[in-house]
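With one protein chain held back, the other chains of the complex are shown just where they sit.
Moving on to chain A:
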Amino acid sequence: MSQQQYEKYYVPAQSPWPIVGAVALFLIAVGAGNFVIESSKGEDGYGGLILLAGLITLFTMLIGWFRDQIHESMNGIHSKQLGRSYRQGMSWFIFSEVMFFAAFFGALFYARVISTQWLGGASNNAMTNEVLWPGFEAIWPLVTTPDGTTTEAMGWYGLPLINTVVLLLSSVTCHFAHVGLETGNRKKLTSLLGVTILLGIFFLILQAEEYIHAYREMGLTLQSGVYGNTFFMLTGFHGLHVTLGTILLIVMFFRVLKGHFNAENQFAFMAASWYWHFVDVVWVMLFFFVYVL
């Protein structure tokens, strides 16, 4: 085997961005921690400001890091091997995100199948119900908690169903935008990518409306027992991911307009679309386990 068969390895030069990123995460962690402590006591403090400084630093880091990255990519410095590393890295990152959601889905299933049932006297817990939480009935959605907090359950018909359709449709448009890129059909690419972004934003608006409805009219809040907890944590983290995904797609949109991608060189676009499909799959799971069932 001759060496010509293999490209020379690519090792990037030193970069200031990772340490900036570490400082950013430090500021975010310290800021968020202090902000939470201060707001729980109703005190004034610097937590919020430190958090903001951290977010700005993180944003600066991302811009700088990606700028270097795009510059290198456009100059053809990256090897094919690096492209594979990026693809694999992104797949594993998405796997880690799946596991993050798995923790909250696990909490949902446990609360629904085990903890509320046991509090209601199932298995060998008759006395738990009798002595500690008399009168508590285990029904899901848990509209009355053991300590008597009441709320309404969120139905699946209406907004959630529309949102499901919106997000599924956006996954389809995202896929065909990618097909447009692969086949060199720029018009298809830009228009469908634009539609995907609009659908993403539309989803977020509807989600915000649902939250307002839940808080104002249904009394369903983050504090209303384990049903509200799992509902808001799951849909909330999902919404955060949709927001991130939409930002990614917007960045991709401008890069497409600048002509950064072609059938060979398109990792960033592909990563953003993978992320979008992942967010979509999580929503389908959410729709079934949080809303419908």
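In this section, a residue touches a chain if its C-beta (ideal position, glycine included) is under 8 Å from a C-beta of that chain, and two chains touch if they have at least 3 such contacts; residues count from 1.
In the analysis below, contacts and distances are computed from a predicted model.
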item	value
Among "Transmembrane protein (Alph_Pro_TM)", "Monosaccharide ABC transporter ATP-binding protein, CUT2 family", "Dihydroorotase" or "Cytochrome c oxidase subunit 1", the UniProt name of the subunit that does not appear here	"Cytochrome c oxidase subunit 1"
Contacting the left-out chain in the complete assembly, out of A:Ile63, A:Leu132, A:Val165 or A:Val284	A:Leu132
Contact residue for the chain not shown (choose from A:Ala111, A:Ala177 or A:Ile197)	A:Ala111
Where the unshown chain meets chain A, residue by residue	1, 3, 6-19, 21-23, 25-26, 28-30, 32-34, 36-37, 39-40, 65, 75-77, 79, 81-82, 84-86, 88-89, 92-93, 95-97, 99-100, 102-104, 106-107, 110-111, 114-116, 118-119, 123-124, 132-133, 142, 145-147, 149, 222-230, 233
